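For this view, one protein chain was removed and the others were kept in their places.
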Amino acid sequence: MIKVGIVGGTGYTGVELLRLLVAHPNVEIVLITSRAESGRRVDDLFPSLRGHIDLSFSDPDNKVLGACDAVFFATPHNVAMRSVPALLAAGTRVIDLSADFRIRDVKLWEHWYGETHVCPELLSQAVYGLPERNREDIRTAQLLACPGCYPTAVQLGYMPLLAAGLIDPQSLIANAVSGVSGAGRQAKIDNLLAEASDSFKAYAVSGHRHLPEIEQGLSDIAGSEVSLTFVPHLAPMIRGIHATLYASLNEAGRAANLQSVFEDFYQDEPFVDVLPVGQYPQTRSVRGANTCQLGLTVPENKGTVVVTAVEDNLVKGAAGQAIQCMNLMFGQEESLGISQPGLLP
Amino acid sequence: MIKVGIVGGTGYTGVELLRLLVAHPNVEIVLITSRAESGRRVDDLFPSLRGHIDLSFSDPDNKVLGACDAVFFATPHNVAMRSVPALLAAGTRVIDLSADFRIRDVKLWEHWYGETHVCPELLSQAVYGLPERNREDIRTAQLLACPGCYPTAVQLGYMPLLAAGLIDPQSLIANAVSGVSGAGRQAKIDNLLAEASDSFKAYAVSGHRHLPEIEQGLSDIAGSEVSLTFVPHLAPMIRGIHATLYASLNEAGRAANLQSVFEDFYQDEPFVDVLPVGQYPQTRSVRGANTCQLGLTVPENKGTVVVTAVEDNLVKGAAGQAIQCMNLMFGQEESLGISQPGLLP
Amino acid sequence: MIKVGIVGGTGYTGVELLRLLVAHPNVEIVLITSRAESGRRVDDLFPSLRGHIDLSFSDPDNKVLGACDAVFFATPHNVAMRSVPALLAAGTRVIDLSADFRIRDVKLWEHWYGETHVCPELLSQAVYGLPERNREDIRTAQLLACPGCYPTAVQLGYMPLLAAGLIDPQSLIANAVSGVSGAGRQAKIDNLLAEASDSFKAYAVSGHRHLPEIEQGLSDIAGSEVSLTFVPHLAPMIRGIHATLYASLNEAGRAANLQSVFEDFYQDEPFVDVLPVGQYPQTRSVRGANTCQLGLTVPENKGTVVVTAVEDNLVKGAAGQAIQCMNLMFGQEESLGISQPGLLP
Partner (left out) sequence: MIKVGIVGGTGYTGVELLRLLVAHPNVEIVLITSRAESGRRVDDLFPSLRGHIDLSFSDPDNKVLGACDAVFFATPHNVAMRSVPALLAAGTRVIDLSADFRIRDVKLWEHWYGETHVCPELLSQAVYGLPERNREDIRTAQLLACPGCYPTAVQLGYMPLLAAGLIDPQSLIANAVSGVSGAGRQAKIDNLLAEASDSFKAYAVSGHRHLPEIEQGLSDIAGSEVSLTFVPHLAPMIRGIHATLYASLNEAGRAANLQSVFEDFYQDEPFVDVLPVGQYPQTRSVRGANTCQLGLTVPENKGTVVVTAVEDNLVKGAAGQAIQCMNLMFGQEESLGISQPGLLP
């Protein structure tokens, strides 16, 4: 059994980790921390877990955490980096779902997050947890930086095109849509049902914190710097990311059979699913599942390829992908505990 | 492995059976029938099942069905009864999720369903598939009639009170609310998102087909005839049943510790969960789960007890409960394949 | 022109007052107060009002308010009562949408609201603003207490039956459902879209503050004390109240033509609409409208009458009814500015 601790278990990423881990055959959840809810039973806060977990939230304690095999950080940014050095020193492997270790360039990180990074020396050691890109490095990672929800969908959608050099890397436009759970379990008027329901809007149009992470990942894949216009939107739904990705095909791209490029690229991937020609995914098909589904076409043969990608922001975009990485890190079958189909309808 | 066939796999109950059965360790799905979609891949209709099932819909064929260990009918009423005699004769055990065998009084059935029953002689043989009431009979059932979604919630909510004789059985009022998936996967204007969203209404106020089934079940429990006013409503959500149950407490009821009555009654039940005093369930806590959660109180001590009960209409109200019964019928652990927690948020 | 001030304009009742009053031909909005948003343009907070209003929120100032013909309080309880004496002394007529003056029995008010009332001597002077009950008193009211949203629907639904003595006043059960805007524009986790969407629950089952107001109103109508079990629920929608009202018919009630009773009772009412036999209202039919629609039946002739009532909680349940009262108070046509049909779909 892998002994697991979770720091910050009261958010949506936290409860999703719990939902998946309580059903994982080789995991034992040892502790879940929360300063605000310390002492409260987990299933009192999340009645969906009644009968599935017998723990209460506790204050974070690096000693107890350091006795775990793996610790998940399901916290806002600027939390994990304060504990990670101690945990690594204790031999615990860290799976950070926050942004603290996603960006290698510390200045860039500090610019976007407005904080001083407290352990920049660990940035180069962190492995970016996108298995479709870094599977082998993930197996041996001591410090794993899980990708953001938007970055996962955008990178998986562009990856086959950039890897094969079929598009102009300066022409990228990612129009992405998220359900409201992406904003976290925080009391904000903007995310009330009475505000966000039956409505649609763009937000952070002038710049979103996921942009540098996406550009770093896409540049790695392309082998050259990419330029991306990224506009996130909020849709009146609970879960789901839908990314509509645009790029100008170059000569090679216009000549290629793009459907085959995608199918070949992802043929061995357990959690990326290229839909047949003419089909486009909807977020509900992957609700609760660890799958990213992709569809693609070149409308009117005008030279602009359109890829649509969907995922559950809390699963493949967060907790599910983190467990996928954990499985790799601990020599488990990669899909263990995260292979259930989506909840449809 | 239990060899399973599904008749009528294109509705919401059908796809929910598939979602749960593909993950059941001891089940092999042999065939899924649909006249309308015959020849179409199941995962083409339901992309959430891509990678989980490799079958196409086929025309119903009693020979092939008769070679199964168990056949689920996820059909409208008036379908199962036409095949059941042949399947029983072939030694196949039938789990009928439709209404054909729920009501023992054939005249009552024919009154409410407006059809002539074609095998009324089997009605007395059918076992009503509410494990909390009929567990032992279910184990040996050849023909299992699964309860409707409303009847499950209403019976589980009233059962401890009626069994202990704590309420006036003539005073029952069940105010129930369903998500739209309860209306099935049928093209009806009333159930369009643009019609049903952001709205709430009662329907079938003057009489709903689940009423006689509920009254039969409650009368069995009470040991005397009950009288129920049952008003169903439609809420703008996908899944979920919420029943608010009212009854007049008799002298014994006023004296009893009702919370203890409920906790004791359900203490060994794996899928009925009595919430602590002062808590009331919400449907999302059991989304995708086979659990019925209950809460209760006596407002202002006025002598009227209020029980609130929630379930997922497609799980504990249909497919999950059917699999729970299948597990009992085939000597499996009762909760096998249906023990996952709800999807929250 | 009626010069109008609004205290507490940043909530949903406030913005709804603004939506209706900017289109009212005989109203001039003089000021809108908000301590929290003082100095901010109204249309910056509510972009739906851009081009319709050129005011900014200001701090409340009894001098400026006292120069208005009418002041609306769209505040939580415990605010209006602190300013009302001064405003009445200045000759300003007060229309209070909060709970401060709804309950005549000050002890009852203090019990439910947990505060000491600062001007109990005004309670007897306050007119309860339900035009269908108190139209003539409203015309001359100096201090108007607008009914709550639930109380409006419940009273309009029971009124014809109680007034005619057709039901047992001790047998009342009101099962009511509200959209989330009823909880106000406040940052609460429970009302986030990710929490409240796609779910349904009861709340305040053991006792809701609207109960004493409803019982007071129903007792007035009945001419004797009534006993009500009132259970409110939250539905995943923005606006709307749906009340399902149950009562035991007495002998006279069983003999009566209830449909005619309702149609006759409300035949001259501009904002109460009795649907034809066999029809039941849905909340979306009155979205944005000042109408209460009613449907009724006696299921299976069992002696329990079921009335269903819908209204928009922000219109007939709050701002619209307040303006209806204002029209009466200032000699305007009763429906002026509030006669638009609902927004459907």
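Per-chain residue numbering starts at 1, and chain names A, B and C are given in the order in which the chains are listed.
In the analysis below, a contact is a pair of C-beta atoms (placed from the backbone, for glycine too) under 8 Å apart; a residue touches a chain by one contact, two chains touch by 3 or more.
Given the structure is predicted, the values throughout are model-derived calculations rather than measurements.
Screening C:198, C:215, C:311 or C:334 for touch with the missing chain picks out C:198. Here one chain is not drawn; of C:221, C:289 or C:326, the residue touching it is C:289.
From the options C:91, C:114, C:223 or C:345, the residue with contact to the unseen chain in the full assembly is C:345. Chain C residues in contact with the hidden partner, per the touch definition given at the top, are 12, 15, 19, 22-23, 46-52, 181, 185, 197-198, 238-239, 273, 275, 279, 281-282, 284-289, 291, 293, 339-345.
Residue-level contact of chain B with the missing chain is found at 12, 179-181, 183, 185-189, 191-198, 236-238. Residues touching the missing chain, restricted to chain A, are 173, 175, 177, 179, 194-195, 197-203, 205-207, 211, 227, 229-231, 233, 235-240, 242, 244, 246, 278, 280-284, 287, 295, 297, 299-300, 302, 304, 306, 308, 310, 345 (touch as defined at the top).
Assume only the chains that are shown with their structure count from here on.
Centres computed as Cα averages put chain A at a distance of 36 Å from chain B. Centre to centre, using the average C-alpha position, chain B and chain C are separated by 39 Å.
Measuring from the averaged C-alpha position of chain A to that of chain C gives a distance of 46 Å. The multi-chain contact residues of chain B, meaning those touching 2 or more other chains, are 197-198, 238-239, 281-282, 284, 287, 345.
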